[in-house]
Structures are given as structure tokens and as C-alpha cells.
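Sharing a structure with you now.
What you see is the complex with one protein chain gone and the rest in place.
Right, subunit A next:
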Amino acid sequence: MLNLEQKRKTQLQTRYLPLSGAATDGCSPSPNRTTDTAPTAGRCAWKVKKVRKLLFRRMLVGVSDGRFFLGMLYCIDKQGNIILQDAVEYRSTRRCSPSPMEQRGLGLILIPFSCRTSCHVDCTIEEQLSLLSLKK
């Protein structure tokens, strides 16, 4: 979970970083990156590229109390915390059995990794196949 401490840390690190758009591999490089991290960067490249393609796509995230959040992927950090933009909350009206859903708009939300139970992206079947393969 991005607690305040971590957020501040993040802020410090990102302050002197170029926006990831400028970075060729698509993720914000670490400020004190040295040559020995090159293999990591290499590994990072294709997965991160894949995830970067998901940015601003419709994402459906389920959380532990049974609710779902549908919004556009805005940001994800190392800890797996996700920020969704223009999110809508879906909540069923019964604990068990399929039941009608209530929904409401929430805007920008942060879903901590600890309470995330599922995560889906809206995509075509071809894309789905390529996403499912975890190989390069």
C-alpha cells in the first residue's frame, strides 16, 4: 500500500526523473541506475512495455469485500497498488447468490495491493492471447 511514507519517498525519487514517456523502455528509471542493473532493465523492458500498453485502458479490479471498481488504469507501483481514473464502484446488494448491482462514481481511486483480489483488462481476444503469454 502506498502509505504516506512511501508516497513521500516516491515523490523524492520521481522528482528528478524524466517522465516515463521520455524513457525508452517505458518505466521510470531509478535515479542511481548503474551499469550492473542493465540485465534488470533488459528484463523490465518487455513486461513493462506490455503493462504500459494497458495504461488508460478500462480495468476491472475486484477487492476483498466483494466490490468491483471499473476505471482507467492511471498508475501502478512496485508494490502492486493501482490508481484508477474515473472509477465506478459496483457492489452487489446481497452477500451470496447473484444479485442486482448498485453503482456509483468515485473518480480517482487508489486500490492497495493488499485488498485486491482480481484484476482484468478490457481487450480483444487477440490481445488477450498475447497478454496471457508471459514469455517474451
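Structure notes:
Just so we're on the same page, a residue touches a chain if its C-beta (ideal position, glycine included) is under 8 Å from a C-beta of that chain, and two chains touch if they have at least 3 such contacts; residues count from 1.
Here, contacts and distances are computed from a predicted model.
Of "Putative exosome complex component RRP41", "N-alpha-acetyltransferase 35, NatC auxiliary subunit", "Ribosomal protein/NADH dehydrogenase domain-containing protein" or "Signal peptidase complex catalytic subunit SEC11", only "N-alpha-acetyltransferase 35, NatC auxiliary subunit" is the UniProt protein name of the chain excluded from the display.
Remark: the residues of subunit A touching the chain excluded from display are 1, 6-7, 9-14, 19-21, 26-30, 40, 43-44, 47-48, 50-52, 54-56, 58-60, 62-70, 74-80, 82-83, 89-95, 98-102, 104-125, 127-128, 131-132, 134.
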